[in-house]
Structures are given as C-alpha cells and as structure tokens.
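My questions will all concern the structure given below.
Of the protein chains in this complex, one is absent; all others appear in place.
Our next item is subunit A:
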Amino acid sequence: MASISARRLAKELREIQSEGCPVGITLLEANDFSRWLFTIEVMGESLYQGEVYDLQFRFDAQYPISSPAVQFVVTGGKQSPIHPHVYSNGHICASILGNEWSPVLSVIAVCVTLQSMLASCKVRPTDNDRYVRNAPENPKKTLFHYDDDT
C-alpha cells in the first residue's frame, strides 16, 4: 500500500492534470512526490504585473498531516518577490504554512493563497538581512511569529 502522502499527492496531481491550474499558476515540474515546482504570477493590475516567480514545494512522508516546505526559488537567476512576508532567500512568513496549516488544504490552495498575498505592498521584511544571515535551509525549521497585517 502506498503511503498516505503518495496517495494524496497522486490525487492532487491527477486533479491538476485534469482540471488545470487556476489562472496565473502553472505546474512546471512534478517528477516525484518529494518536490514540485510551480510558476506563479499576480493577475490584474498590481505592482507585480508581468513578473513570474518560481515556487517550490517539498513534501515529507507526513504530508498532508504536516505542511509542505514552500519557498520561492532564488537560484538560476530567479528572484523572490519583494513583499513584507517574503525574504530575499525565498522563505515565506505565512501562517497558512505554519500554525494555520490544515491537512485539508492542498498544494493548489497554497498557491492561490500566496498569489493573493502578493497582491499587496512591495517592500522587504524589515528584518530581512538579519533573518537571511541566520536562516536554516528549510523554512519549516523557522518558527515564524505571525502578526496579521495584510
């Protein structure tokens, strides 16, 4: 019997392939059940118009009980969007990826949430440099403190 994580991701992938992604989101790569890549673009009039970002998902065997590790890709000439909840190393401070993660949420739900989050103001977090200097490789290892200000 396949693990819950594989079964669940297989189902999510089937749905993406049959129904397609929401507007502005495309699946770039999903060769296995450990790492998926999407591109994400903010639709409509926004400061991010025309900018496309790569979003990486990493799953462990506990997915979806445990949240996926989600970050923007900042290698290979890619950059993370300038946003008060996004660090220059690609890490994202969003409660939905931390204490408000629900196993009912899906990869697409996360993409859509982040897409709408981006449609707000365009500055780096005030503590960007300090954070990036000491940040762990996996953003899930950071215990972000979420104040809601969006």
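Heads up, the rule we're going with is that contacts are C-beta pairs under 8 Å (C-beta built on N, C-alpha and C of every residue); 3 or more make two chains touch, one makes a residue touch a chain; residues count from 1.
Everything below uses one rule, namely that contacts and distances are computed from a predicted model.
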Name per UniProt, for the chain absent here [options: "Vacuolar fusion protein MON1 homolog", "RBR-type E3 ubiquitin transferase", "Polynucleotide 5'-hydroxyl-kinase GRC3" or "Elongation factor 1-gamma"]: "RBR-type E3 ubiquitin transferase"
Touching residue (missing chain; options A:Phe33, A:Phe59, A:Phe72 or A:Tyr131): A:Tyr131
Hidden partner chain, residues of subunit A it touches: 4, 7-8, 11, 62, 64-66, 84-85, 87, 93, 100, 102-105, 125-127, 131, 134, 136, 141-147, 149
